[in-house]
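Below: one structure, written as structure tokens.
With one protein chain held back, the other chains of the complex are shown just where they sit.
Letters A, B, C and D mark the chains in the order given here, with residues in each chain numbered from 1 onward.
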Amino acid sequence: MADSENMPGAMKTFRKERDERLMRQSSLRRIISRPELGAFAGVLLVFVFFGITAGNTGMFAADGILNWTTVSAQLTIIAVGAALLMVGGEFDLSVGSMIGFAGMMISIPMVYFGWSAAASTLFAFVGALTVGFLNGWIVMRTRLPSFIVTLATLYILRGFTIALSILFTNRTIVSGVKEVAEGSVVPWLFSGVIGTGLFGWFADMGTIGRLANGEPVVRGIPMVIVWALGLAAVAHVVLTRMRFGNWIFAAGGDANAARNVGVPVAMVKISLFMFTAFCATVYAAAQVFEFGSAASDRGLLKEFEAIIAAVIGGCLLTGGYGSIVGACFGALIFGVVQMGILFTGVPNDWFRVFLGTMLLIAVLFNNVIRRRVTGER
Amino acid sequence: MADSENMPGAMKTFRKERDERLMRQSSLRRIISRPELGAFAGVLLVFVFFGITAGNTGMFAADGILNWTTVSAQLTIIAVGAALLMVGGEFDLSVGSMIGFAGMMISIPMVYFGWSAAASTLFAFVGALTVGFLNGWIVMRTRLPSFIVTLATLYILRGFTIALSILFTNRTIVSGVKEVAEGSVVPWLFSGVIGTGLFGWFADMGTIGRLANGEPVVRGIPMVIVWALGLAAVAHVVLTRMRFGNWIFAAGGDANAARNVGVPVAMVKISLFMFTAFCATVYAAAQVFEFGSAASDRGLLKEFEAIIAAVIGGCLLTGGYGSIVGACFGALIFGVVQMGILFTGVPNDWFRVFLGTMLLIAVLFNNVIRRRVTGER
Amino acid sequence: MPADNRPLIEVHNLVKHFGPVVALAGVSLTVRAGEVHCLLGDNGAGKSTLIKTLSGVYQPTTGDFAVDGEAVTFSSPRQALDSGVATVYQDLAMIPLLSITRNFFMGREPVRKFGPLAFMDQKFADRVARDEMKKIGIDIRDPQQAVGTLSGGERQCVAIARAVYFGAKVLILDEPTSALGVAQTSMVLKYVRQVRQRGLGVIFITHNVRHAYAVGDSFTVLNRGRTMGTFRRSEIQLDELQTMMAGDKELQELSDELGGTV
Amino acid sequence: MPADNRPLIEVHNLVKHFGPVVALAGVSLTVRAGEVHCLLGDNGAGKSTLIKTLSGVYQPTTGDFAVDGEAVTFSSPRQALDSGVATVYQDLAMIPLLSITRNFFMGREPVRKFGPLAFMDQKFADRVARDEMKKIGIDIRDPQQAVGTLSGGERQCVAIARAVYFGAKVLILDEPTSALGVAQTSMVLKYVRQVRQRGLGVIFITHNVRHAYAVGDSFTVLNRGRTMGTFRRSEIQLDELQTMMAGDKELQELSDELGGTV
Partner (left out) sequence: EGERFVFVSHAPDSDSWWNTVKNGLKNAEKDLGVKVEYRNPSTGDIAEMARIVEQAAASNPTGIITTVADYGVLEAAVKGAVAKGIPVITVNSGTAEESKKLGALMHIGQPEYDAGKGAGERAKAAGVARFLCVNEYITNNASVQRCQGYADGLGVPLGDHMLDSGTDPIEAYNKVKAYLTAHPDTDGILTLGPTSADPTIKLLRDTGSSGNYKSFITFDLDSGISTAIKDGIIESAIDQQPYLQGYLPVVLLTEYARYGVIPANNVNTGPGFITKANIGLVERLAGEYR
């Protein structure tokens, strides 16, 4: 890992006066050397960019904002899981497949076995946590890299998703969830909106527009945003304030050292795999109940977007360092760039070129800022 | 990195007699603790498995063998590049996109600008090496993880592939390469066969069958296999026998330490990124000349298959350890499993489930064998 | 030395293999309360392996040991810590990217419970970390500083302070002074004495015979995985110990030639 | 001491900052041919930073230095090696997963050229590695063994043997004996003397004043990034040096109390 020669910082010994070997005080430095700083600078950069290029396209109107916040919030849900796991020193490449698989676990029992929405959602969560547990357990037992274990899970889960949906429906989409779930509170929990009253009032005040049918353009805050904020808050508190958070850092920083001082590394890492699976299931549930269907291509490649968000947010790929707030900024950057490009009207053929370039610029900028202010070489 | 407490091995000091602290001699152990051993065991396992389940389906007839060797050879070409880069401590996620991009660089000039096959192939190689250089240069300059830099390249190259092909040709499949390349030696170089005489003789002898049209079922050894073996041999010699190989190990094992003793780490790593790009271009050329067309979706997700093959073959994801022979075994396992499943007649909906499970079993088996024989805990 | 000098750790014929490597070939040892037991020996003699077995990192191949009279088999370092055996490992077991406080309390965080939720008591932890470091002679500027930014010696002091704070019965120190300056070394040795006075047992590993002789009550010399002998301080002189450690005659001569400074 | 004692390394007022941290605040130093120059000082005094600047790992913030009379600015460790300055780093700069031979020759592989192709001369390399290790007193079983499987002391010996083999003019050793046993330490000290006799300049960093006094011709004490003074062996006694290193009076007393063993 890092050795003292390559780290910023200073020390003093045996003296209590102001240390003459430190050129200036470090309280400012401490704030700006937080892992999320660079990501925050990236967020600013992105907003400035789109403020200029897409300012008058509806991107910053109420429904435009709703659009990119929803996309970012969705990504945040899985980015939080990925970030926590990454701080804990592991990867999960099966997140995307898990989203597809969890969707099937929710909708097949509901549509084909007549289970209630609550029962099948619970079933999906239990199933996903089991898969997460297995991922973690195999990684810890065999000491194989999580990259390779979860890659196998990626194939297996996606395979099950395809095979089961074709088995039950002869198609790769299982629909009809909305009709079955009618009247249950579960769909609202994952895909409803809150604050309709408030937004109605906004519309009355003219702050936001109204549709032809009289409804405000934005009916309320989608639950997916609430989930994203909730999960992020919980993960942030756990990571920074709780004993378990210290164990996550320790397990990711140096699993051997952590084990030697009595941290239950296996338990910590397995829990993190389970948490990642939990986040993927929340993502899946939000999609299933919003769209009323599960499909075998749901979540394709989402694992990368989650990892990108975490890395933009300052998590180290090698583990032991990172922040949830940063990962949320990372998700915001990714979501805003993704949807923002559409608002600017760039030809679709060039979409990916722009996405890649913007990402690179955001990460580079992030890095430059961090180096500048912390005085690293 | 690893510390002495967690490594197998023994030492002796100041004495010349047989060391009483070593229970048995280590020459056997040295052979069997090579990184490729586990992969070799995996290969055996896979062949036994398919020997039993698909022994009489034509999988081991001449054309069946050609079938899975071609797929494995193709994968070997990029796995060799990925393995060398991984030993050097870096990743390249842009391999897949590079395949698509290089294919376009070969075929667009030929079909639309009237370049000769040789000129446009040369152009593609130069272009690919430039992109590889840029990847490496950015990674070394910014010290960002290669994971994130090449992920951006992944998006950018795929984007260019789509955008440029539409810009120049109005389509995303550029065909007609065969007609233009007629008479040049280049297509043969990448997609011809060698040893037709030999195989004709085999057919005469009845060792291999003949097709309805009178040709032997296998006309010769495809050049893609020759390329795979050639690249693997070169990479193996470089890695194990040449000064540059020592630098690769050093740069991947501990870049700082290597720099401190005078290894030109940046040069080494940039060269490796360029080699990876070279391999991807060979892959692309083989496909373009074999099928006479380039398409913008070529190579999708191939980067992962290359990494999987390298990891199954015993390369460490953290760098500094691995072998080319192992990576070739890894590619063979992946190729055989992929094709073998079809011969066994498992319903194809379950394809990915089986692929994932077989991979996991191969890696686990690999691991168990390695531990067993080296006495690691 | 306090009157109560019951045996705190009794090791009997401990054997440890790593695959084909025999690291310990039968080692016996007794550490008593209020006693500093020095473990000496060449590079690769098996000192670290022995103490890692005692602190639950490795499980012995055969043989067993007792802590405070009770036979124990530790399957994890946590269990060893719980029975009051605290260790400073040769590689320190620190996470460079984490703060001093977090490293100090790693695995044994002080918590405030809100129902089932265990929040870290950060203020308390910071205070304790700062105080304990001050006791060992290091006035840290900020307990939130990352351990990776400390010099090697300072890092070693964090590990020592941590072990002392959590060591209830036995404190094991594996070459704690190897990277320390003269001043810091003095502090650590003084510290070891204090700990002994509190009635704990101490196992102290070092290559510096003078350091060992300065604080040790008894000495065990390991060689190639076997005990070469255990001596009480009264039974052996500094130069005898030195001779045992230096091994061959030729080397002994060399050492003399260099003025007995080694 | 050979008659030719021209200055090999001259450092003048070297300053090195890391961001806000001032690691070196103006250090001057002269190392002559055929002389062992000991660098002493507290933890964090800046010793490692100084020698890393001399060996091209860091670039100085201000100030410069001359090797063999010529002013140089090394922009990479390779250039330092090429001008004959070889270094044993405190963290050894070894790749654990690689063999002893490959580590020994890392960056300076012996090659046999076939046209433009540089193949490693593995046999030659193995032989040299084995021979050089034997000279330092370690009889390695197999030069192909991974360095990660050696004990800490053995690893240090590999680093030392490597530096000696490639050190043409100046050899820099950063705490080479910190993890070594008594026997190995003797060998290293003897070695340092041999190297001096061959007319090389040696910079030797240690916390052990006795070791320093045993081999040193002159001594520079660093404190908090500044030179506290340079002394020739004839100008200073062992206990004076000791006092300078131990710093505060209080600590000096403590050291006395422990029987002057530190």
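Simple rule for what comes next: a contact is a pair of C-beta atoms (placed from the backbone, for glycine too) under 8 Å apart; a residue touches a chain by one contact, two chains touch by 3 or more.
These figures come from a predicted structure and were not determined experimentally.
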item	value
Partners of the unshown chain among those that are drawn	A, B
Touch with the omitted chain, as defined above, among A:173, A:194, A:267 or A:361	A:173
Which of B:136, B:252, B:299 or B:330 contacts the chain that the document leaves out	B:299
Interface with the unshown chain - residue positions in chain B	54, 57-59, 63-64, 67-68, 70-71, 74, 158, 162, 166, 170-173, 175-176, 211-213, 215, 217, 224, 286-287, 290-293, 295-300, 302, 338-339, 342-349, 351-352
Residue numbers in chain A that touch the chain omitted from display	57-59, 61, 63-64, 66-68, 70-71, 158, 162, 166, 170-173, 175-178, 211-213, 215, 217, 287, 290-293, 295-301, 339, 342-343, 345, 347-348, 351-352
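The working rule: only the chains that are shown with their structure count from here on.
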item	value
Farthest chain (mean CA position) relative to chain B	C
Centre-of-Cα separation between chain C and chain A, whole angstrom	43
CA centroid of chain B to CA centroid of chain C, Å	49
Junction residues of chain B, two or more chains touched	3, 8-14, 26, 256, 316
Where chain C touches two or more other chains at once, by residue number	42-44, 91, 151-152, 154, 183-184, 247-248
Chain C-facing residues of chain D, complex	41-45, 90, 151-154, 175, 178-187, 189-190, 207-211, 213-215, 242, 245-248, 251, 254-255, 258-259, 261-262
Chain B-facing residues of chain A, complex	3, 6, 138, 142-145, 147-149, 151-160, 162-163, 166-167, 256, 304, 307-308, 311-312, 317, 347, 349-357, 359-360, 363-364, 367
In the complex, chain D residues that touch chain B	55, 57, 76-78, 81-82, 87, 89, 91-98, 102, 105-109, 111, 117-120, 122, 137-142, 144-146, 148-152, 154-155, 162, 183-184
